[in-house]
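Take this structure, written in structure tokens, and hold onto it; I'll ask about it next.
Here the complex is missing one protein chain, while the rest keep their positions.
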Amino acid sequence: MNNRAGIVAMSCACLLLVSCEREARRFQQPAPTAATPQAVPGSDIRAGAQPLTKATPNPAEQNAYAVAQGKRLFVWYNCVGCHAHGGGGSGPALMDDKWLYGAEPVNVYRTIVEGRPNGMPAFGTVIPESQVWQLVAYVRSMSGLLRPDVAPGRDDDLAAVPPESRREPAVPKTAK
Amino acid sequence: MSAIQDSLRPAGVQAAQIYDLWLLMLVVCTIVFAAVFGAFVMALWRAPRATERTAPDVAAISSQEPKSLLAVSIGLIVSAVGLIALIIASVLTDRALAALPLKDGLVIEVTARQWWWDIVYDDHEPSRIFRTANELHIPVGRPVVIKLKSSDVIHSFWVPNLHGKKDLIPGHTSLIQLRADQPGVYRGQCAEFCGHQHAKMAFLVIAHEPQDFERWAQSQRQPAKEPEGELQKRGREVFLSSPCIMCHRIDGTVAQGRQAPDLTHLASRRTIAAGTLPNTRGNLGGWILDPQSTKPGVMMPPVALAAADLQALLAYLESLH
Partner (left out) sequence: MAAARARVPRSAPAIEADGDLHARLSRAWGREGGVAGWFSDIDHKTSGVRFIVTAFGFFVAGGILAALMRLQLSRPENTLIGPDLYNQIFTMHGTTMMFLFAVPMMLGVGVYIVPLMVGARNIAFPRMVAFAYWVFLFGGLMLYTAFFFNAGPDAGWFSYTPLAGPEFTPGKRSDFWAQLITYTEVSALLVSIALITTIFKLRAPGMTINRMPHFVWAMLVTSFVVVFAMPAVMFASTSLITDRLVGTHFFNPAEGGDALLWQHLFWFFGHPEVYLIFLPALGMISMIIGTFSRRPVFGYPGLVIAQIATGFFSFGLWVHHMFATQLPEVGKAFFTAASLLIALPTALQIFCWIATLWTGRLNFKTPLLFVLAFFVILVIGGLTGIMLGSVALDLQIHDTYFVVAHLHYVLIGGAVFPLFGAFYYWFPKITGRMLSETLGRWNFWLFFVGFNVTFFPMHNLGLQGMPRRVYTYPADMGWNVLNAIASVGAAMIAVSMLLFVVNVAVSYRRGARAGANPWSASSLEWATPSPPPPYNFAAIPVLGGREPLWEEKGIAGRVEGLDVDTPMALVTTLVDAKPDHRSIQPTPTPWPFLSAVALTMFFVGSIFSPWAVVWLSIPVTIAVTIWFWPREQETQEHLALERRP
């Protein structure tokens, strides 16, 4: 009886602490990190038996405000020009399960920062790092990979697709 | 001149009409308050004192009390007459506000965004249309029709020295018509809660003599001044290769962003950050490096620049008159 009560209390506490992270509005961006992106290979395919890339989490994916900022920037920085609202056009679709360069946050980060062959520009010098992570979080939400309480709801705009929070997760084919 | 933001100092015909109504209401309401308060205090003063043991006046249950009835009736009739008079005064003022002659009016389109004002001066001839931000210039004595739109949430356009406020509601276009009758610098502020930086979403309305206004408008129609000297040229390069270019526009360069204030004539404006800071070199530098410390939550990210690059950029921006 004590154990069960304890578990319920702990779950409530965890749910509530999750709330703290989801609802935080961090206006002061953290300083650019010297971390990972350089160390992460662009693709999981390599010769010989090697451990697959470890998933490195993107803190922005726990924060609803950050993902909402990513959604805003996706329009402001004209990602929609090539990718539309996820369905793709001259650029590939972003809301499906096909990820050419990997679906992990660091993979998407490198795509945005370094650009990719066949038309994806390199935005690294013109989009600050914290905003790139917000865009990464949003891009992954387009495939329904984020928790529904963090993913954005509908936009105040024409609605061609269900809101990100209501999409079935399109599990990336390149994941292990 | 320093800016004023005060509905009690009307500088335009609309604000003046509202001010007259305010004076009428103030006088009438003060008289009413004095009368009611006077009767109230008299009642308290002249009534005999009592305790719990004082016998209640049960005769009053069945008596008609004609004097009280008369007094209350008179009070009610006077109140009704007064209220109807105020209703009429209010409706007449509404009609006066709507009756501003609009001949030869200047048309400006203001789009409110979180948390700044995007301003486009309209013209029949497209080449004379120009864009600015956070600072409206208008000619004295000429009616101004402002089309109000919002691209995100509900804001409210309010420059109390010139007129009352009008909400900018996404999905609707509204209009406000005003006329400044004296030259001056008037401050306006967003008056509908619109998120984190509602408190710092101000703008200036500068009323000029007509010829000064024409001069200003003509200079605003020009593309950005070409940089002079190495430092300013370097500054333009910094601008065009930094995050600035993703959102801002400087007419005459490849920077054509529409998400942030138009910087073509930044140096001609008195304030930056929607009226939050005076437009000085120090403020501008601090704003570029870390806008979040002045306006936490604003859409502009901090831009990491080396000191030399920042100096060059500031030199360029300061040249954009």
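Letters A and B mark the chains in the order given here, with residues in each chain numbered from 1 onward.
Everything below uses one rule, namely that contacts are C-beta pairs under 8 Å (C-beta built on N, C-alpha and C of every residue); 3 or more make two chains touch, one makes a residue touch a chain.
Predicted model, so just to flag it, every value in this text is computed and none were measured.
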item	value
Footprint left on chain B by the chain that the document does not show	2, 5-8, 15, 17-18, 21-22, 25-26, 29, 32-33, 36-37, 39-40, 42-44, 46-58, 60-61, 65, 68-69, 71-72, 75-76, 79-80, 83, 86-87, 89-91, 93-94, 97-98, 114, 152-154, 156, 158, 160, 163-167, 169-175, 187, 189-200, 276, 296-297
Residues of chain A in contact with the chain not shown	16-17, 19-20, 22-25, 27, 64-65, 67-68, 71, 148-150, 152-159, 162-163, 165-166
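FYI, only the chains that are shown with their structure count from here on.
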item	value
Residue ranges of chain B touching chain A (in the complex, touch as defined)	152, 170, 196, 241-243, 245-247, 259, 292-293, 296-299, 301-304
Contact set on chain A toward chain B in their complex	25, 27-29, 32, 72, 76-77, 125-128, 130-131, 156
